[in-house]
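First up is the structure itself, then whatever we jot down about it.
Of the protein chains in this complex, one is absent; all others appear in place.
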Amino acid sequence: MVDLQTIVDEIAAEMAQATERGAVASYIPDLARIDPAHFGIAVIGHDGVSYAAGDADTAFSIQSVSKVFSLTMTLGAVGDALWRRVGREPSGSAFNSIVQLETEQGIPRNPFINAGAIVMCDILLGRYEPREAIAQFLRFVRALAGDDGIVIDHKVAGGEQETGFRNVALANYMRAFGNIQHAVDKVLGIYFHQCALAMNCRQLALAGRFLMNGGRNPATCRSVVSPQRARRILSLMMTCGHYDGSGEFAFRVGLPGKSGVGGGILAIVPGIASIAVWSPGLNERGNSQLGTLALERLVQRTGWSVFEPVVLSAPEG
Amino acid sequence: MVDLQTIVDEIAAEMAQATERGAVASYIPDLARIDPAHFGIAVIGHDGVSYAAGDADTAFSIQSVSKVFSLTMTLGAVGDALWRRVGREPSGSAFNSIVQLETEQGIPRNPFINAGAIVMCDILLGRYEPREAIAQFLRFVRALAGDDGIVIDHKVAGGEQETGFRNVALANYMRAFGNIQHAVDKVLGIYFHQCALAMNCRQLALAGRFLMNGGRNPATCRSVVSPQRARRILSLMMTCGHYDGSGEFAFRVGLPGKSGVGGGILAIVPGIASIAVWSPGLNERGNSQLGTLALERLVQRTGWSVFEPVVLSAPEG
Amino acid sequence: MVDLQTIVDEIAAEMAQATERGAVASYIPDLARIDPAHFGIAVIGHDGVSYAAGDADTAFSIQSVSKVFSLTMTLGAVGDALWRRVGREPSGSAFNSIVQLETEQGIPRNPFINAGAIVMCDILLGRYEPREAIAQFLRFVRALAGDDGIVIDHKVAGGEQETGFRNVALANYMRAFGNIQHAVDKVLGIYFHQCALAMNCRQLALAGRFLMNGGRNPATCRSVVSPQRARRILSLMMTCGHYDGSGEFAFRVGLPGKSGVGGGILAIVPGIASIAVWSPGLNERGNSQLGTLALERLVQRTGWSVFEPVVLSAPEG
Partner (left out) sequence: MVDLQTIVDEIAAEMAQATERGAVASYIPDLARIDPAHFGIAVIGHDGVSYAAGDADTAFSIQSVSKVFSLTMTLGAVGDALWRRVGREPSGSAFNSIVQLETEQGIPRNPFINAGAIVMCDILLGRYEPREAIAQFLRFVRALAGDDGIVIDHKVAGGEQETGFRNVALANYMRAFGNIQHAVDKVLGIYFHQCALAMNCRQLALAGRFLMNGGRNPATCRSVVSPQRARRILSLMMTCGHYDGSGEFAFRVGLPGKSGVGGGILAIVPGIASIAVWSPGLNERGNSQLGTLALERLVQRTGWSVFEPVVLSAPEG
C-alpha cells in the first residue's frame, strides 16, 4: 500500500504542473494580488499524524471556510434556536444572491451563504460587544487548531470594498425583514474579520479535527460539540459547503467540505482525517479549481469517500 | 447490543402511534385514496439478511424513487454524456418548478427532479421503442431486486392527470430548448410508467443493494455499475434526493436517500445496509413524514450516518 | 402644412435607406424566409381617407397583432369575466416567459402575452367548436377591415414548430392550475390560426378603425365595442402592447400599439387615425425595428402622441 505522504507529495507535484488553475478572486483587492501558482495540502489523521506538501505552511485568507467555525460557535451560543433564523437547504444560486431573501422573507437558505453567516454574526452581537465577538472567535479558532499564532489580517478585513456593498445590501435587506437586529456596520465588522482569518493548510486541518472526531478535539480530549451536532455540521458542509457547486463537489469528491474565495477548502473524512487544501485560482462556481482536483485525486487514491462501502482506515503514514 | 430486528420492530410500533402523519399526495387520483395509517420498513444488511416490520410487504407506488433506477440505467446506456443534458446541483426549488429551466436554458438541475428524469426518458427513446424502453426498465428493476413479481400499476400510470399537465409543460419547455428530442407523449409515456412501479419495502430495499455494495449486486455477484459510479449516484441522492428538502434530510438522517410522492424512501448505508421505508403522508416538502422520522431514529440507534466517525458494522441481526 | 401623403412617402423613403433593420424572427420557419428589405405603412384618417406607402399592399403574418382582435372578440363573448383569468399588468419579462405563471398561479399578466392569448382561445372553446371558433375569428376580422379577401395562412399555422413547444408548455402549465379547461391541442389550434392571419398594412389599419373611433366601425356605423371598452383596449395596448419593450414604445412613439413577431404594428391615434406599419426585422425586444422608427417619425411630424397637449386634427390629406 502506498503511504499517505507519498500520495500528498504526488498530488502536490501534479498540481504544480496543472495549467488550468482557475481565476483568482478579483473583488477583494488584497486577494487579487495572490500568485495563482500556490498550492498547499495538509492532512491530519485521526491518530494526530500530519502529512503535508506544497505551500502547506503559507498563510492565506480563509474567507468563507470561517463559516464552519462561525456555525460551530453560534450553535454553541444559542443551539437549535439558530434554525429559526437560518435555513438548512442548498441555495440553488450564487453565494451572494439576494433574490432568495426576497422570496423567503429574509431567512437565508443556510449558514454557509453570506447572508446566513451575517445572521450568525448578528446573533453573536446579542452576546458580546463587537470587539469581544471578534476576539472570542479568534480565541475559538486558535483553540481548535492549538495554535496561538493564528491572526486576523486586518488589511483584508478593512479592504473588502467591492464585495462589501453586496454584503451591506444583504444585511440591510434582512434587517428590513427583522432578521438582523443590530447595527449593520457592527454586524459586518464581525463578519469581515471572521472572513479575514489568515491560516495555512496545516493550521486549518488542525482546526477541523473536532469534526473528524465526533465533535471532540483530539488534542485536548475536550468536547467542542456533541457527536450529533458534529454530524449535522458535516451534513451542511456536504449539501451547502460549496455554494452552487455543492452537488458537483459531492459528486467528484464525496466528502463534506467548505470552500472560501481565498482558494482554501476544508474537507473532513469522518473518523479518519481532517484535510485542508489551498490554491487561489477559482472555478466558475467560485471554488478552488486545483483544491477540488487535489481532493478528488486524494479520495480516489485513499478510498476515503463517505459513499465508499468500506472505509476502514487511513493508508499508513 | 440491541439487535436490528428489535430496532425495526420498535420503530414500526412508534410510527403506528404517531399522530402527525403528513398529508397524502392528492394530485394523483390513485394515490389520494391510500390510507395514511400505513407504515413499512425493510433493511437488507450487507450479508443479505433482511429485517422488516409493519407493512413491509404491501406494495405502493414508488414514484420518484424510480429515478434512482432510471439514472442507473441511463448512465449504463450513455455514460457521462448524460451530464451534457442534465446538471448535478440541488435545485433550490420545488420538484416540478419550471422557473429554473427558463433561467438555465432547458437544462434541468439534476436527474432527480421531474425535468431531469424526463430528459433521461428521452435518452432511452434514442435506444428503444417506447414499449421496449418500459419493458427494459421493468426487467432492470426486477433483476436488481431479484423478484419477477414486481409490476407496473398501469392504472396509476394512466391516471396521472393533474400532475400530468405540469410534466407535459416541462417536457415541451425543454423541447423548445432542444433538450427533448422525441415526441413528448412518448417520452412521458415512459416517465409515467417508471413512476408507476409498484413495489413493497422489501423489494425496494433489495433493488437498492447494488448501491450499498460498490455497484455490485450481491445476489448475482454481477456488477451493475462501477464503484465510482455507485459513489456518484449516492452523492446525488445525498444532495438532491429529497427535492427542496434534501438539506433537511441530510441534516436529520445523514444518509443518501431518494423519496417519492407515494411516501416511499430508499436510503443507503454504504457497505452496510439498503433500507426502504414507506408511509404515505408527506411533509410540506413532499417527502414522507414518518418515513423520514423512522430513518432518523434508525440512524440514531445504529450509528449509521455517513458522517459518523466510526461505522464499522451493522448491529447484530 | 405638409400633407400626410408626403409624410408617409418621406418615411417610406427614409426606411428604404435604413441600414440597421433588425433581425427577422427565426423560430417560425415560414417567417424566417421573409426579406428584411420590406417596409410598408398605411394610415386611415377618421374621415376614412387612406394614405399608404412602401409595401402597404403586401400581406404579412400579423402574429401577435391578432391579440387585439382576439381580446375584442373575447370581451364581446364573456365581458369582464375575462379578468378573472387574465391580468392587466405589464409583464416585465419576455413574451413567452413561463416564470411569471409559476409565481402567479397560472394567471397570465395580460391578454397580450402568449399565455394570456391562449387563455382567451380556451374561453372561445367554451362557446364554439374549434373549427367554428377559427371561422368566427376570421369573419370578425374581415368585418372590421371590410375585406373578405383576408385569409389565414395555413402553412404558417401548421409550421409553428419551435415556438410551438413553448406555447404547448405554457398551455399545459396553465392547465395544471386549472386556467386552461379544454384539450391543449384544440386551444392551440385556435391560437396558431389566429396568429397566422395574413394581412397587409392597408387591411390592418382598416381593421383598427373601431379603436380610433370610440368602438364604432366608421364604415358600417355599427358599434363593435362600447366607448369605455375601446378606451380600455387602448390602455392595454399602451402598457402591454410591445411585450417587455412597451415602456420604450410609449416613450418613443406615445401611442397605444400592438406588435407582432412578423414585423407588423398596429397603432391608434384616438379620434384621428388608425395606422399599420410593417418591416420584418425585429429589435432585441422582438418588436419591428423600422416599424417603431417609422411610427416615431410619423408622430414627430404630425404631433399625434396622446401625450401632446393639443391634438386637434390630422394634417390635411
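Chains: A, B and C, in written order; residue numbering restarts at 1 for each.
We take it that contacts are C-beta pairs under 8 Å (C-beta built on N, C-alpha and C of every residue); 3 or more make two chains touch, one makes a residue touch a chain.
In this text, all values refer to a predicted model and were calculated from it rather than measured experimentally.
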item	value
Shown chains touched by the chain that is not drawn here	A, C
Contact with the hidden chain (one of C:Gly48, C:Gly158 or C:Gly247)	C:Gly247
Touch with the omitted chain, as defined above, among C:Thr6, C:Gln136, C:Gln181 or C:Thr239	C:Thr239
Residue, one of C:Arg21, C:His38, C:Lys67 or C:Arg109, that touches the chain absent here	C:Arg109
Subunit A, residues in touch with the chain not shown (by the definition above)	97-99, 101-103, 162-163, 165-166, 168-173, 175-176, 184
Contact set of subunit C toward the excluded chain (per top definition)	46, 87-93, 100, 109-110, 212-214, 227, 230-232, 234-236, 238-240, 244-248, 250-251, 254, 256, 270-272, 305-312
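Note that in this section only the chains that are shown with their structure count from here on.
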item	value
Topology of the chain contact graph, where touching chains are joined (line, ring, star, complete, other)	line
Top chain pair, ranked by how many C-beta pairs fall in contact	A-B
Label of the chain whose CA centroid is most distant from the centroid of subunit C	A
Chain whose Cα mean lies nearest the overall Cα mean	B
Where subunit A and subunit B are represented by their mean Cα positions, the distance between them in whole Å	31
Two or more partner chains touched - positions in subunit A	none
